Structure formats: structure tokens, C-alpha cells
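Take a look at this one; I'll ask things after.
Showing just some of the chains, left in place.
Per-chain residue numbering starts at 1, and chain names A, B, C and D are given in the order in which the chains are listed.
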Amino acid sequence: MTWILENWERFWEVTAVHLRLSIVPVLAGFALSIPLGWFASRSAKARAVLFPLANVLFTIPSIALIVITPILIGVKILDEINVIVPLVIYTVALMVRSVSDALAAVPGNVIAAANAMGYRPLRRFLTVDFPLALPVTIAGLRVATVSNISMVSVGALVGLGGYGQLFTEGYQTDHTEKVLAGLIGTVVLAVLADGLLLLIGRLLTPWARAGR
Amino acid sequence: MIEFRAVTKRFEDGTIAVDELDLTVEAGTITVFVGPSGCGKTTSLRMVNRMIDPTSGTILVDGRDVLTVDPPTLRRGIGYVIQQAGLFPHRTVLDNVATVPLLSGWDKRRARTRAAELLEIVGLDPAFGKRYPAQLSGGQQQRVGVARALAADPPVLLMDEPFSAVDPVVREDLQNELLRLQAELDKTIVFVTHDIDEALKLGERVAVFRKGGHLAQYAKPQELLSAPANDFVASFVGRDRGYRTLTFLHADVPVHPVATAKLGERITVADWTLVVDEQNRPKGWLSGVDGEVEVGEDDLVSGGSLYDGSSLRGALDAALSSPSALGVVVDDAGAVTGVVKADDVIQALAKARAAGEVPK
Amino acid sequence: MGAWLFDPAHWSGPTGIPVRLLEHLGYTLLTLLIAAVIAIPLGAFVGHTGRGGFAIVGLSNALRALPTTAVLILVVLWAGLGDFPVYVALVLLAVPPIMAGTYAGVRAVDPMAVDAARGVGMRESGVLLNVEIPNALPLIYGGFRGAALQVVATATIAAYTGAGGLGRFVFDGLALQEFGQMLAGAVLVALLAVLVDLGFAGLQRLTVSPGLRPAGTGGKR
Amino acid sequence: GGDPLAGSGNNEPAPTDTIVVGSANFPESRLLAEIYAEALSAKGVKVSKKLNIGNRELYYKGVQDGSIDLIPEYTGVLLKHINKDATEVGSDEVYAALKKALPQNLVVLDKSAAEDKDAVVVTKQIAAQYSLKSLDDLVPYCKDLAFGGPPEFQNRPDGLSGLKAKYNCEFKEFKSLDVGGPVTVAGLKDNTVQAANLFTTDYAIKANEFVVLEDPKNVFAAQNVLPLINEKKASQQVRDTLNAISRKIDTKTLLDLNQKLAGPDKPEPEKVAKEWLAGAGI
């Protein structure tokens, strides 16, 4: 802890990087997984393709993905996009299933009621299906966010990792405190983000706690 | 008016849910579809608003073939009350009710005002508007479901076992509420249930379905009771057919005078005497005894059901349930106006039969 | 990558692909075993009593936040080289999904069935072992298989501390700028993950009661 | 290229008048980068830092594609990186060859006297047991010993292949460890490996009383510290400043600085760099 206090500025700096590197992929991945998850919830064939694919993508070691990405998409080796793209892939791999499950769990009679009242598909999705899928989706998003925050550190391999920097440095100088500082930072960030999402989820789904 | 013309529905797996259905639902009436589980009631209903499309045949709503109308547009003009209400759990009661007006492009304010009115119409305190469905009891949810279906003032209302999830007491309330509403609103209502009592109570006409999607009989309730088309209908309509037939007969039964007494009075009671309170409302019967007695609470034999002039059924039951075999007749204020006898009811029934008032 | 992968020289010897595959599998299985022994009883107990659910979800999310590399480094700094730091890091990774799956699974068991279990005179242990766990198995497997995927993918980092496994190819390939080797390593990892998942899917099929299969596959109706 | 998603921060292309200083991901490189950056900004040059960029394979690409402009380097390894077949080992020959080998847009400035070479290191116990002083002494025992080093050491001419070619030393086993870092140190200490690749200025050598084996056949080339810089950014002022630093640094300085970094209070390189600059009067 003393390291954090003594090097507040540096700690703050890596925190900012870490935060950016984890929030961007979460948002992008979440946005991508909504249409994909919707598709999966509708079609068994789509599920049969998307879910195993997500599993396989998820198992590609992050180091490999981070190093290969610039070769594949042709950006500069030190660009943050090299960390962001793999993390987006992981986020989508995690979230497709959550979104699909969440949508599939929307009660059938509610959907039938919406159809019967004359909702057209897009509007129904935006105002009925998706809001009702939110609690489960947000539970998935919490996991994805936390995983992202934890995984960003791998980016230190290419000089980008936020707290990951502290791990490498601490490690090379046999400086446990520095590693701990990064660890604490990561966990605190994750817990805060998790709590924030929990809170947002509650604000967005006031009905979920209505009644008993 | 809703017309089914040779409508058949065969599902992909080969199940024939509805088989060559021909049936006309008159405008402004409640028509009930009744039948055992899986006989195609829901399927028939859902073909009206195109939640399901028929395999063959035509369905006309007010003369227009539903297949020619874009489904969402069609549905906004047809109220649909789904089993267990099917409310949107994520919207307040008020917003649930306002759904269809908003979909049809009303502005928010007007839709909400209308929704609040509707809550009152279905007998809910407007304060419930701010709650979420999960905060309501089953019966209250059903009312919201009805209000929601009524919101755009559609001429046609489809109701699929709307009251099946509530207990019998609440259910009776809801049924009465529906009858009251219909008397005001005069919609064309198709009501699905598998409870024959509910069907007989609510339906101006009842369609009895049997397994495989066949229409076994389509008739007025009293006709189902007195002249079931076949054994299936007879057994489905169940026992007590004769007794139930009385529900639909409103022939006059002679009201006889009855000896009454007030609590605390000293009287001689030769025969059964009806004890009443200050407002002349029945308290119980005093059986005949020798000599003079003071009328006390403890001597009363409590009393049987009361007859308010509604139907022969009520009259007979009042007589049957009374310890004196005399059914107590009361007026709207609950005051005693006389008594009826079972024999008179049976004669009234015979007279009604002779007059052709009981369908054959 | 293909060239590297199909070079027979890479398929033999103590640093060949088969040995690395087995090492990787070894890390994975032992990690999962240890994690299951820790996480299933914990998740089941909390699910059964219904107390501490909030804590379990919070704890498992906090555990998920631990960067595996950092844990690995810390344990190496404290306890030295060897397999121990690898297992610590991987077990910490595997515990949250298994625990969350078990907890959710036990919670999701039809309360009527649980009530009936008590009603017929089962003791609490019996309720848990004979009714709740068997019924929770699909979700337990869900968490377990998720953990397995993650562990297979992450066991790569064992190579970071000089240990074996398929991560060797990834790290060496990275250091040597031999992307063929690195990619081959990554593909082998993904392949192993799929195989391990298939293995557990088979195990799931064998051990989960047919009565719990989603409608339609549970036999004719 | 700019990343529209990443928002502000490190990632915007640096304005042309700013020098982006990079470093490899080990403490000495970071320290040297800090020294360069600090000295330059003291002279009024606009500087931004992008430190800890993995290994040479990565950061060299960064220098090439303009992601960074300046980075501390070592003559021998840099030469080998650019030209795999380079055979020069002497300090001046290497420097000369390096200058020739560099692509158009990159230049190296004056080399310093400070050297941080690869070396084969053993523990005091092993040195005593086999009476080892130089690599020549090691030759008979190579086949009994496990060797630890970074993965890339296996294939490098100034690695295992060099040892085999020049000394005919083939180890029983090679264990991939880290690049002269704590894993390697730990490997030596717990006897997982008996000999390992460390760097001569590593404070761990002194701290653990390891023995550096002499290299009479010069497998390991000279490794003088010098700045590698983007030609366009190498204004006269920049050159002067960096050359002045190179003049002040020798191997002893590096050893002292590394010792400081590894000291019990683990100071940040930035702080150590400032102190040294102040002391050196630059």
C-alpha cells in the first residue's frame, strides 16, 4: 500500500490506462453480442455455430491473440487496438451466450401478449424482450467486465497493460509491493465496476424487486 | 361479428388442432369456447388475431378476411386477454394499460389518462397504477389484463382462460365484473375456458369443442343443458343439468305471505315463524311450539339461502335449504316480502316447458 | 503454422507436442479436481442453506478479477519456482465459475422437489446429496465446463515460469518470433479445449439423469 | 494510426516536435530511458514516454513504424537483430558494423563505455564443485548440467549454438526461463538449472554471489549502451545531450544504478535517473 501512496501519480496513470483498455472492449463487445445473442436465441442453427465458435475463441490464449492481432489487422504494434480487439473477442464470446439465454428466458406469455397487442418485431425487441432480458444480461456483463479488467494486464507484454506494467516491473525487480499494488488496483477496479453494474442493473430494472 | 368458415389448422407435426370449424360469433355478445384440454380452443381463438394462421378456410372479422390485414394492425384493433394476464413485468400497471394506445400513436399524456380511467372501469383503485404487476394479487392482475385489452376500445375482445389462475372466490368476482362491464360496453367477446360452470354463466352462446378440434355443439347455455347434442356434450356439461336449467328460467313463482315476529316479542307460534329484525330482514326460523314464548336468539334455526327474484334456481334452492321448506323472498333492501315453495317452482318449470321456454 | 505443426521433428522427444499436450492436460485435470473439491461443497452449501448468496456471487466476481499472471508472479516471488504457483493461479481461476454454477444450480432446483424430499423424511444431508445435487448437475457441469475451457486456455502461462505444457510453444514462439510455432501452440490449446469439453460433455451425458434433459430429448412423450 | 475508440492518452500520434522515448521491459532499459527523457526535457525538448515495451522483437518494430523515436540499446544484440549473420565481437567493430547495418531512417549516437553483456553464470557452489572459472572449464561437464535462459537463447548464434560451435558445449537440457530475470535467478538458486544466462550488470549476481564465467572465445559480443533514435528527431541539441550522457556512463555506473534499483526501498527508475543526472552534472 505504501507504494501506491508514494507513487500516486504513476498509479493513477496506469489506472487510467487500465480503465480505458477494459471499458472500451466491454462496451464494444456488449454492443456486438446483442444482435448475435438475439440471433442465437432465435435459431437453433445459429446456436449450433455461434456457441462452439465462442468456446473456441475463448480458449485461444490471450498472449497469442494479442501478438497475432496486429499482424492480422495491420495496425502499429504498439497501438492499443491490439489489446482492445482480443478483449472484444473474449467479451463477445462470453456475452453471446448470456444474451441468448436471457432472451430465451423471457416468459412466452409476455411475448405472446406483446404480439397480440400489435407490436412490430423491432419495437417489441427494444421495449419488451430486451428490457426483460436485462437482469440475466447484466449478470453476464458483470462477469465479462470483471474478466476484462483482469485480462487487460496481459497487454503488458506489448507495453500496454495498465496494471500489467506494475506486474512486470515488480516481478523483474523482485518488488512484491508493486505486484501487490497492481493486484489491489485490479481487484478494486473490478469490484467497483461490478458494483456499478449491479447498481445500474437495479436502476434499470426496478420491477425485478417489486413484490416479493 | 366473427365468422369461421371451414377453418382447419394442422400443425407442422401433423396435429389437427381445429377441424373444419364453421361458427359465427354475433356482434355484441359473449361467446364462450369450452372443452377439455387440448381440444383446440386456444388455437381457434388465436387464429382470429392471426397469432396463428389457419391451414385452410377463412376467418372474417366484421366482414373482412383477417388474412388480408397486416397482423400488427389487425391486433391493435382486437383486445386480447391472455391466460394469467401476461402483463409486462417491467412496466407499471398504468403503462401496461397504456400500451396499445401508445402503440397506436396516442401521445403519452392522453394514453395515461385513458389508462387511469380504465383502471377505474375494471374496479381498481387508480393508486395501483404506479405499482408493478408483481405487486398485485392474481385477481388484480387479471383486472389489469382486462383493462389493457380494453384500452384502445376495440370492438372485439379475445379472452383465453383469463380467470383460471385465481381462486374460486375471486374468480366469481371477476366473472361478475365482466358481465357488468359487458352490459356497459357491448363488445364482441370470445371467451375460452375449460370450466363448464364459467361457460354457462358467462356465455350468451357456448361452443363445446371436443378432442381433435371438432365442434360438438354450439348453442345457448340452456339448450346445452336441456338438449345436449350428444353423449359427449351431456357428460361434459355434467350432472345437475336439470337443476342448472332453472338458472335460465325467470318465470314467476307465487310468493306466499309468512308469519313474522321480532326478537323479544312474546307470541304463540303454531307453525314455522320467520323472525326478522327492525328493518324486516330475516334473522332465522322459529319452529312451531305450544304456548306463548319470548322470541330469543337462541331458539332460532338459522336459515337457508334467500331468494331475490332472480331465477327459478334461486327460488328452488331457497325452499330446499330452508328448515321450514319455505324459501324466504327478500327485496333489494334485504327485507322479507314473503316465501316461496318448492312445489310452486316445479309447477313453474312444468309451465315453462309446456310454453316451450325450455329448449328441447 | 502448418509447416511447424506437421514437422515430424516436433512430434517426438521430451519437448515434443505429445509430451507438451500431456503436461497441459495434466495441469488442467489436477487443477479442475482441486477446484471442484473446493468449490462444489462451498457452492452447494450456500445454495442449500440460502444464506450468503450475495457474498458468494460477490466473492466469485472478485476472484475472477484476480489477474492470473499477477497471482502467478506473486506466488513465484513468495514460494519459488515449480508447479505450485501454477496450480495456485489456475485453481483461483477455476473456482469462481464452478462455485457460481453449483450455487445457481442448487438454488434453481424445483422448490417443490426439495420440499417433497423433506416431506418424505430425508435428512438435510440426504436432501442435498440425493435431490439437490443430482438436479443441479446440469448447471454444475455448465460452470465446470466453463472453468475447464478457461483453465486449458490459461494453463499456457505455466510456461511463463519455465514449466511445460503447450504454453511452451506459445512463449517460445513469441520470444523467437516464430509465429508458426506460436500459432501452432494456440491452435493446439484451442483443440485440447474442445476435446476436454467434449470429454466432459460425454461425462455429463452419462451422469446426469435422463429425466433432467430438456423436453424432447428425455424420451418420448 | 489513431484509435478512435481509445480516446485521449498515449495513443495519439505524437506531434512532430515531441520525442517518444521507449524502453524494453527490464529495469536497466527503463532506467536508461528515464535518464534520456529526463535530460532531454531538462534541455527543453518535448518528451513523452512509452516504457516497458516487451522484448526487442516488439519495440524494434515500434521504432521502425514510428511509434517510438528513441530507445536505449546495446550494440551487439541490436546488430544481431538487424543482421543475423553478423560475426563481429569486438566493441569498436560491432559499433562500426551496426552503424552500417541500420536502415536509413534510424541512427545510433555515440556508444558509451558501459557494457551489459550476456554471460553464463553459475552458483558459488557449482563453481566450487567443478572448479569453474571460465567457459573452457565448463566444457567437460556441459552434458551433465541443465542450462536456463530465455527461450530465444536456444537459437541465437550468441546463445546455445555459439556455445556449441565455439566451445563444443552441449547441455543435458535447456530450460526456458525469463530474460535475465527473477525466474532465472530462482532457477539457479533452487538448482533447477546449474548454469544460466544472466546479464553482467545484474545486481542479482552480486547479491547471490553467483560466478560469471569468463568467455575467452567471445561467444558473447560486445554490448555497449547507446541510444537508437529516429533520424528525423536527432537534432543537434538532442545528439549533444545524449552523447554527453553516454560519456558519463560506464559499466560501474550501471552496476551501481542497478544495485540502487534493486535496493530494499525499490525506488522508481525515474527517481534514480534524476538523482544520477544531478550527480553527473548534466
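The criterion applied here is as follows: a contact is a pair of C-beta atoms (placed from the backbone, for glycine too) under 8 Å apart; a residue touches a chain by one contact, two chains touch by 3 or more.
Note that the structure is a prediction, hence the values are computed from the model and not measured.
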{"item": "Assembly formula [one copy per chain kind displayed, counts for the whole file]", "value": "A x1, B x2, C x1, D x1"}
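Keep this in mind: only the chains that are shown with their structure count from here on.
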{"item": "Identifier of the chain whose CA centre is least distant from the whole-structure CA centre", "value": "A"}
{"item": "A-C or C-D, whichever has more C-beta pairs in contact", "value": "A-C"}
{"item": "Inter-centroid spacing, subunit D versus subunit B (mean Cα positions, whole Å)", "value": "91"}
{"item": "Separation of subunit C from subunit D, taking each centre as the mean of its C-alpha atoms, in whole Å", "value": "40"}
{"item": "Numbers and ranges of subunit C residues touching at least 2 other chains", "value": "76-77, 171, 174"}
{"item": "Overlap residues in subunit A, where contacts from two or more other chains coincide", "value": "156-157, 171, 174"}
{"item": "Subunit D-touching residues of subunit C, taken from the complex the two chains share", "value": "76-77, 80-82, 159-162, 168, 171-172, 174-177"}
{"item": "Interfacial residue positions of subunit A with respect to subunit D in the complex", "value": "3, 7, 10, 16-17, 20, 24, 28, 75-81, 84, 156-159, 165, 168-169, 171-175, 177-178"}
{"item": "Residue ranges of subunit A touching subunit B (in the complex, touch as defined)", "value": "107, 109-110, 112-120, 123, 128, 131-132, 205-207, 210-212"}
